[in-house]
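Heads up, one of the protein chains got dropped from this complex, but the rest are sitting where they should.
Up next is chain A:
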Amino acid sequence: MKPPPFTYHAPRDLRAALDLLAEVDGKVLAGGQSLIPLLNMRLAAPAHVVDVNRLPGLSGIEAGPGGVTVGALARQAEVARAGVHPLLGQALRLVAHPVIRNRGTVVGSLVHADPAAELPAVLAVLGGSVRLARRAPGGSGEPAVREVAADAFFAGPLESAAEPGELAVSAFFPALPPRSGSAFEEVARRHGDYALAGVCAVVTLDEDLHVAAARVACVGVGPVPVVADVSEVCGRRPAATVPWEAVTEAVRRAVEPEDDIHASAAYRLHLVGVLAERALREAAARAAAPP
């Protein structure tokens, strides 16, 4: 469990980092909570590791009226403490353990794109985006930046839209609309493990406290976070009279879980419905009674 040889780089500014990433076959090291185990187990063997921890200006957690922008070096624990977004807070409580959250970054988790991870689901259900930077075409001038929406960002299991040479510099999590609530429900084998299945939900109520919009994103039941808009199935009615059986059926129809050593596909399919109802009910309750 020692990594194969690689060249280590610790650039001091963004431009140097993007130059490196443009020139070498490199992996980005931020929190290292996924990359280092992969290296140690020799499951990844990049020729270069580009440590971005010394880049200035990437640690920000900026909350605005439209949402929160999380910089590439903002640690999960910092984001949780900042209390800038209810759903991020609800999700981060379920992410691993304190020592991992102290180092692990929110953006790193998004780029790692584990289909059982919580943070990609949060980005997906909120319709957020990831900002990717690369060296300017021709090599001089301001870096080229593109914004990739969540539904395009998660391409497959452990596969994001970030291309070789690109660095994810921040992620944007849209704020919840007024009269909205969110929740994250999951079942993991042990506290802090990747979930067997998990569902995060956002519910928005209208002025009569009827369901106006309801969305879920499910983890562990597909190659990427599976987003389902169940607004229509819920119907414009109070949460108490939502036809939950139809809602859970709709969610179950949207996912394609597989067997693995921890749970059968049938169990996960059952679970995702149970968790969807729990998360939606909880989100609706929070929407009706904001803290």
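Things worth noting here:
As a convention for this text, a residue touches a chain if its C-beta (ideal position, glycine included) is under 8 Å from a C-beta of that chain, and two chains touch if they have at least 3 such contacts; residues count from 1.
Quick note on the criterion: contacts and distances are computed from a predicted model.
Between the listed names "Amino acid/amide ABC transporter membrane protein 1, HAAT family", "Xanthine dehydrogenase family protein molybdopterin-binding subunit", "Secreted protein" or "Cytochrome aa3 subunit 2", the UniProt record for the complex's undisplayed chain reads "Xanthine dehydrogenase family protein molybdopterin-binding subunit". Among A:R12, A:R42, A:R81 or A:R237, the one in contact with the hidden chain is A:R42.
Only one of the listed residues, A:V187, A:A201 or A:A279, touches the absent chain: A:V187.
The chain omitted from view is touched by exactly one of A:A217, A:V242 or A:A263, namely A:A263. Summarising the interface, chain A meets the missing chain with residues 1-5, 41-42, 187, 189-193, 196, 261-264, 266-267, 270-271, 274-275.
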